[in-house]
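What you see is the complex with one protein chain gone and the rest in place.
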Amino acid sequence: MLRHSRWQRLNLSAERRAELALGAVSVAVLAFVVAMLVTVFVKAWPSFAHNGYIKWFFPGGDVDQQIKAIVNSPPDPAHYVYHLRAWPLLWDTALTTGIAVVLGLVLSVLSAIFIVEFAPQSMKRILEPVVRLLAAVPSVIFGLIGILLVVPWINQHLISQGRKLSVSYVVQLNGAGLLVASLILMVMIVPIMVAITVNALSAVPNSWTEGSAALGVNRWRTMWRVSVRTARPAIIAGAVLATARALGEAIMLALVGGSRSFPVNLLDGRTALFEPVRPLAATIITYKDNLSVVPLSQTLYAMAAVVLVSTAALSLAAWSVKQPLKRYGIRT
Amino acid sequence: MIHTPMGPAAPSPRPLPSPTASPSRPARQSTGHGQDSISSWPLMDRVGYLLCWAAGLLLCALAAGIVLVMFVKGISYLRPGLLLEHPSASQSQSGSGGFLDPIEGTLLLTAIGIALAAPIGVAVAVWLSEYRRPAALAQAVESGIEMIAGAPSVVLAFFGLLIFARPSLAFLSQTSAGGAVYGRSFFAAGAMMSLLALPLVVSATREGLAQIPAHMREASYALGKTRATTIRRVLLPSIRPSIASGTTLGMGRIIGDTAIVVILLGASLHLEGAGGTPGLSTLRGTGSTLTSYVFENSPAGEGNAPEKAYAAAFVLLMMVLALNMVVTRLSSGKPRWLAGLTGPMLWRWMPWRD
Partner (left out) sequence: MGPPPVRRIVVEREPTVVAPPPSNGRPAPLPDAPMGAKVTERMRIENVSLAYGDRWVVRDVTLPVREGEVLALIGASGSGKTTLLRSLNRLTEVTAGATRAGRVTLDGQEISDLEVTALRRRISMVFQQPNPFPMSVFENVAYALREERRGGRDEEHRGGWRGRRRAGRKELEPAVVEALQRAGLYEEVKADLNHPALRLSGGQQQRLCIARALAANPEVLLLDEPCSALDPISTATIEQLISRLRESVAIVIVTHNLQQAFRVADHVAFMHLGELVEYGSSDQVFDNPRQQRTREYISGAFG
């Protein structure tokens, strides 16, 4: 009763109250996101600050040893160890993500064209649950299959003894590494790209594809020059979303990346494919048990902040992708 | 005199074609897509066509391969007893018990996560679709949701740790003997898990709302109903399948996530309650889920019991497949391919369709 009268005094109708309540929930979600950004950065700041900000991202030394030193820092806050040069982790992140996204883009565009244009009805019916399934398989299962089946297979069949010996003075090759990590990562991000591309391709107006057919252009070229071209912003947006997902993937990469942080050396040629990788997110998972060590937790928060900023930046980048559509007079 | 335009050699009038008795065959039946035969294409185009087939078949092969491997391995290592035994710490694979606790943990965590995500998600979606005033705030909320959708679960887990390790929130998680707050509990993990499901619920609900024709709303307003009543009585009931589909997809995400569990739930073998109150103690306590069990029993984890990992992963995959079938059923007949999978703001990328 009291509450009722108070509302009345505020002169709020039921209508207005509903709007305010729903709005409040939405704003709370927004506030939560902002809080997340701010606190993660505050927590991460000491790690950046002690390493001279930009130098945090530079190459220099073995990350695993640096982290070990951080874990073993003395309990006195004045003597915390923070030294870290995270370049190997960043490089591995970029490499795995880049390979996975590029390969995934090719695979997803081809299969989306297949689904939209060329697949017989029966195949089309099969492919929807197939893609849905690939999207739903938990990353830990991908990792498990990777480490128990794919890694031993690669170790036995693809890496020759000579190749192992050639780099044995820097790194042990056991099958876990760049190749298997990027391939499995690609399988994990392909479904979302396929789904977005399929929807975009089938949303291309019929009049354009029909107009192309009426000019005597075959279906493949019509698909390629009209549909894919029109759907390009959506395809890129899909790739961007997929990149964000790949950047944040931790569990699978912690399983199949090999157990040490090693900057893959592209100069090794094909051997580089088998060298171990450990991207940022996977590193966070690897050291999750030492979170009670303050400087280490701050270091890990710094890594989390880098991942968070990259994914947020990708979201922003995706926004600008739709600009070309405006150029063609299509209102967004 | 009667002529056809063709001139004197007029063919004698023929019977009209009738739908049942086929007329002057050979009639040319088109096969739907039979506009141009692939054999007439330049070689380059034919290569592309074959690559398309290869890509489609590759996807099928990958899915079939994963399911097959998990079935073979899972069935060969899974004993019914495993589902009912508590796990125990042991060096040997045979002595480490079953995974009853992880299964319970998965179910509990999913329940908590979805119980939080569904109402919040629907509320946000309704506000974004039906009210969105002020517009700038709505835009900001939209990007916020998008950011949550893009944020890796490792980062969400870390943020959760920061929140729940605050002394003021100690009642939600475990506290060490010395009074330090760990910030690890079912409640903490569930709250962060709900963020994984939130964008999916929001986008599915918004998509449902967008498909309700304007005249349905107008009809309700015409009867003198307020907007709030219209939403509650007309809109929400009619998009129940969309909400259900978003919720199910969200459950799939929660069940499959590992990072939040290993960081925020503590990944202890048993469900360990904290504090005396039954029920509440479990929520405050730590535990494990199938995903963390698989992770810890993989060669990378501490348990290193691959057979157990396979068996647990098989159970996990079965749960995911079951949810998948629910989603497929719920979203059948949707105009959009893989409705719900494509992320919260997909419609933005296809502005030309409207």
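Order of writing sets the chain letters: A and B. Residues in each chain are counted from 1.
Criterion: a residue touches a chain if its C-beta (ideal position, glycine included) is under 8 Å from a C-beta of that chain, and two chains touch if they have at least 3 such contacts.
Note that the structure is a prediction, hence the values are computed from the model and not measured.
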Residue, one of A:70, A:84, A:194 or A:226, that touches the chain absent here: A:226
Residue among A:54, A:215 or A:267 touching the omitted chain: A:215
Residues of chain A in contact with the chain not shown: 205, 207-208, 210-218, 221, 225-226, 229-230, 325, 327-330
Hidden partner interface residues of chain B, rising order: 1-9, 11, 13-20, 22-25, 27-37, 40-45, 352
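Here, only the chains that are shown with their structure count from here on.
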Contact set on chain A toward chain B in their complex: 13-15, 17-19, 21-23, 25-27, 29-30, 32-34, 36, 39-40, 43, 107, 110-111, 113-115, 117-119, 123, 126-145, 147-149, 187, 190-192, 194-196, 198-200, 202-205, 213, 218-221, 224, 230-231, 233-234, 237-238, 241, 244-245, 247-251, 254-255, 259, 281, 284-285, 288, 291, 300-301, 304, 307-308, 311-312, 314-315, 321-322, 325, 330-332
Touch list for chain B against partner chain A, complex: 33, 35-36, 40-41, 45, 48-49, 51-56, 58-60, 62-63, 66-67, 69-70, 120, 123-124, 126-128, 131, 133, 137-138, 140-141, 143-148, 150-156, 158-159, 161-162, 198, 226-228, 231, 252, 255-259, 262-263, 291, 294-295, 298-300, 306, 309-310, 313, 316-317, 320-321, 323-324, 327-328, 336-338, 341-343, 346, 348-353
